[in-house]
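What follows is a short report on a single structure.
For this depiction, one protein chain was excluded, whereas all remaining protein chains were kept in their positions.
Labels for the chains are A and B, by order of writing; each one numbers its residues from 1.
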Amino acid sequence: MSEHNGQFEQKDEHQQEHHIVSPVVYGSILLALLVGTGLTVWASYIDLGEWHIAAGLTLFWNPVVALAIACTKMTLVVLFFMHVKYSTKLTKLTVASGFFVFLVLIGMTMSDYFTRAWGRW
Amino acid sequence: MSKSTATANGAAAEVHHEHPPYQRHHFESVEQQADTTNFAMWLFLLTEIMFFGGLFTAYLIMRNWYYPAFVEASHQLNIGWGTANTGVLIVSSFTMAMGVWSAEMRKKGMLVLFLSLTWILGMAFLGIKSIEYHEKWEKHHVPGLHWSDASFLNPASDPEVYKEYHDKPLAPDMAEKAGMYFFLYFAMTGMHALHMIIGISLLTFMIFRARAGAYTTGHVTYVENFGLYWHFVDIIWIFLFPLLYLISRH
Partner (left out) sequence: MSAATIVSLPDQSTARIPKMNFLTKENGLLSWLLTGDHKRIATLYLISITFFFFIGGALAGLIRLELLTPQTSLMAADTYNKVFTMHGVIMVFLFLVPSVPATIGNFVIPLMVGARDLALPKINLLSWYLYIIAGFMVIYTMAAGGVDTGWTFTSPLSTHYLNTHVISTGLAIFVAGFSSIFTGLNFIVTIHKMRAPGMTWFRLPLFVWSNYAASILMVLGTPVLAITLVLVVLERTVHIGVFDPAYGGDPILFQHLFWFYSHPAVYIMILPGMGVISEVVSTFSRKRVFGYTAVAFSSVAIAVFGFFVWAHHMFIMGISNYAALVFSLLTMLVAVPSAIKIFNWAFTLYKGSITFETPMLYAFGFMGLFTIGGMTGVFLGTTGTDIHLTETYFIVAHFHFVMVGGMLMAFLSGIHFWWPKWTGRMYPEKISQFAAVVTFIGFNFTFFPQFILGTLGMPRRYAAYPPEFQALNVFSTAGATILGVGYLLPILYLTWSLKYGAVAGNNPWQATGLEWQTQSPPLTENFPVIPIMDHEAYDYEWLEKQNLARLRQEEVV
């Protein structure tokens, strides 16, 4: 088929020398995830209070903490179980762009709902 | 590595180039095939992120608007089952990752073991889910099909939940919004469960193939890419759990 053009394929193939993640890493991540689960359940039973940012704008800490723990767990799964930490830049960019568009969907839609109560100009 | 000769009229002579039997003809190398299919699976997962994204958007808006109803409705979910399911899925992600490791290390027995464990845990998840769904049906908390506002108009009528949370009775217009919560509950966990069922079906197929040694000759892409899918389904649950079960238990 093609003469194996080394100089063009070198970069792609050898950049990621198929890193095999060790079971020890997997085990530690498993532990971290289970601890995170326990933590988030425990936190939901405690009233963590709120932060009055401005008049009519309050931030409740419980959902923030719950989402933060969930995001951390997700990050661990993505980086280690899904090997993204050991993947090419392209994979990392792909994952990032997925999150970005997801956040645009939620964020910009919510921007309509949050500002409806602001009234006329 | 591979050669071919161009004949005068441009047609390639049929040449047998040495490549593993699982390498498709339009790929130059196994590495290219593995790299390509891995990237393709990630793109597919992006579509899944956006697919669930619509549901998350609807949830966030409704939760903001009807917070009291959402709080009381979420109390109706059994936290024991929910936490157990979360644990089940997390462990299944671990066993799946170990399965990928086994395939990479060409250990057929361990691969079959870990895939089977993942399968069992997946079934356990669905089993617990069906217990929970059944309970919802019994309590008339299935909007559109089998619904009653009673538990929210008068929380005391539901003793086992009431003694834990002492919810206040909701006004009728807020009480009916618990129906909105449960619709989103069933839509999101149902969509998630559908993805689990697809995953388990693929796993069944894979276990048979693994036993035949298909994945322990160096061709790990199928297992690896399926693993990505499985972890993704786990991540969805990692978010569904706090959003649905842990709205406020204090």
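As a working rule, a residue touches a chain if its C-beta (ideal position, glycine included) is under 8 Å from a C-beta of that chain, and two chains touch if they have at least 3 such contacts.
All of these numbers come straight from a predicted model, not from anything done at the bench.
When the whole complex is considered, the residue among B:Gly82, B:Gly99, B:Pro155 or B:Gly179 that touches the unshown chain is B:Gly179. Interface residues of subunit B facing the missing partner chain: 4, 6-7, 9-12, 24-26, 28, 32, 35-37, 39-40, 43-44, 46-55, 57-58, 61-62, 65-66, 143-145, 173, 176-177, 179-180, 183-184, 187.
Subunit A meets the missing chain through residues 1-2, 5, 8-9, 90, 97-98, 101, 104-105, 108-109, 111-113, 115-116, 118, 120-121.
Just so it is clear, only the chains that are shown with their structure count from here on.
With centres set at the average Cα position, the gap from subunit A to subunit B is 16 Å.
Residue ranges of subunit B in contact with subunit A, taken from their complex: 1-4, 15, 17, 28-29, 31, 35, 38-39, 42-43, 45-46, 49-50, 53-54, 56-57, 60-61, 64, 79, 83, 86-87, 90-91, 93-94, 96-98, 101, 104-105, 227-228, 231-232, 234-235, 238-239, 241-243, 245-250. Put simply, subunit A touches subunit B in their complex at residues 1-2, 4, 9, 12-13, 18, 20-23, 26-27, 29-30, 33-34, 37, 40-41, 43-47, 62-63, 66-67, 69-70, 73-74, 77-78, 80-82, 88, 90-91, 94-95, 97-99, 101-102, 105-106, 109-110, 113.
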